[in-house]
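As you look at this complex, bear in mind that one protein chain is not there, while each of the others sits in place.
Let's look at chain A:
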Amino acid sequence: MAQQAGAGRRYVRAFVSGFFVAVPVTVTVLDRFAYVARVEGASMQPSLNPEGNVTGSDVVLLNRWSVRNYQVRRGDIVSVLSPKNPQQKIIKRVIALEGDFIKTLGYKNRYLKVPDGHFWIEGDHHGHSLDSNSFGPALRTPWRARCSVKCCVWCSHGVSLGLVHGRASHIIWPPNRWQRIEPSIPPERMPLLNWHADATEDEEKD
């Protein structure tokens, strides 16, 4: 009886000490290195969730270490804390960085320059009515008009770089879709001009 009590106490102590090791390490790894998330919604088709929710959603691996200095490249798929709902994350492709001139898609076609410290993200599926892939409950707003929702609806000048959460590097589920995600921009969405880079190129050409 006393032996059993002793063994039970030892077990509890081992469990508690293991718990205090495992939880901080897991939390730190999820915050700093890698995060795993399920993609919901169809606004990144065909790159992610190509068949919608019929065969199950894609699960992606988000690399948080590579964005620790807020360095993203054009064409990357990144997850971003939503400016409309701080508890939700949205996953989109980076189209333009600070200083780029882009032509926006939407009900008002216009050109704008992405301000400092911001970047421009868009979903790949330009005709879909849902505007965000999210990791939790998606913003289901069926009444939303089709055209205006593809790109940065929330901020007409882009999304702040401080909101970037991680870069999607691999698709890890389902197994037949295991792949590395390569950065690529659809050619019709390339930024027109970069204020910082293209100015020096023009001078050299002359």
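We adopt the following convention: a contact is a pair of C-beta atoms (placed from the backbone, for glycine too) under 8 Å apart; a residue touches a chain by one contact, two chains touch by 3 or more; residues count from 1.
Operating definition for what follows: contacts and distances are computed from a predicted model.
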Options "F-actin-capping protein subunit alpha", "Phosphatidylinositol glycan anchor biosynthesis class U", "Protein SEC13 homolog" or "Mitochondrial inner membrane protease subunit": UniProt name of the undisplayed chain: "Mitochondrial inner membrane protease subunit"
Options A:21, A:36 or A:192, residue touching the unrepresented chain: A:21
Those residues of chain A which, in the complete complex, touch the missing chain: 20-21, 23-25, 27-28, 31-32, 69-70, 81-87, 115-118, 154, 160-164
